[in-house]
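The complex is shown incomplete by one protein chain, all other protein chains being positioned as in the whole.
And now, chain A:
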Amino acid sequence: MIKLSIVFGNSPNVFFLCPPTVPVNNSPAINPSSLAAKLTSNSVILMPPSCYFDNLNILTCNSPTTCEIWLVTAIDTGVSNFDADKNKTYIDTLSPYPTAFSSNTSKKYFLTKLGLQKDYPCPVVAGTDYFRVGSDGSCSTPNCNGILPVGSTARFRYVLINPANKTVVAESLWSNNITLYPLKDPESIDNGFAGRSASMIVITSILCSFLALLLLLLLIMLIYVLCCREEKQEIQVPGSVRMYDTHNLKDPSPYVNRAYEDEPQRPTATSPIRLKSYTDYDLKKPATEL
């Protein structure tokens, strides 16, 4: 309540002026620029109140160096709770941040200070072109910029506050419902079989079939070799018609079997012993092959 005395002419008229909070036709919104964290599960990045309260003729707090801009964050019933409380003095103490969302009966709104009105000039200056709700993290002072409950739906409002008795002097409209991300459980990600790629099918099928073919062919070859192959070698009767010289005890020389003299090589598969015929069993005459 503000008491004013205005003197008109001769008669003093006293007006008890209880200025209602001046509404401003702007409402906060999520910052449209490409900030990747503009909406998370517990914080929001809003447009700043740069041109909201500029052209007002507020009689009490009429200097941009004294008026303070505060943000009201309200969830569910907090909207109506704040609207009921907004004409009281010392509005910043009615619902401090630590107790604002603590139970079902708490007020579900809190205020946090952005700064003086002059810090948010119009037009927007770089560096003040956003405001992050929740930048103080999980804090415990009464009016800190704390994080919101996870996944909640919040509405925001910028208010101009007279620092003398912390009353709301001007206010913007309520924003639309802004829903924060509900945190998904990573266990809900299904990391089962991701599907078969074409190369896997090609490699597996071709390799398996070729392996089976190879095994089959090897088996057939082994069976053929063991059972059905005809022997192509010549019949050999090694040395049955040879004459053997008797071992001479009186002449102790290394034994040389003269039947083998004209055959310096050992018999092999490719040069088997060929049968020869000695006429009259006489080794001195040349042999003829049979």
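Observations on the model:
We adopt the following convention: a residue touches a chain if its C-beta (ideal position, glycine included) is under 8 Å from a C-beta of that chain, and two chains touch if they have at least 3 such contacts; residues count from 1.
Convention: contacts and distances are computed from a predicted model.
Per its UniProt record, the hidden chain corresponds to "Tetraspanin" from the list "Proteasome subunit beta", "Tetraspanin", "Monocarboxylate transporter 2-like isoform X1" or "Septin 3".
Screening A:I45, A:L114 or A:L160 for touch with the missing chain picks out A:I45. Check A:S138, A:T153 or A:N177 against the missing chain and you find that the one touching it is A:S138. Looking at chain A, the residues touching the absent chain are 34-43, 45, 130, 132, 135, 137-138, 147, 181, 183-187, 189-191, 193-197, 199-200, 203-204, 206-208, 210-211, 213-215, 217-218, 221, 224-225, 232, 270.
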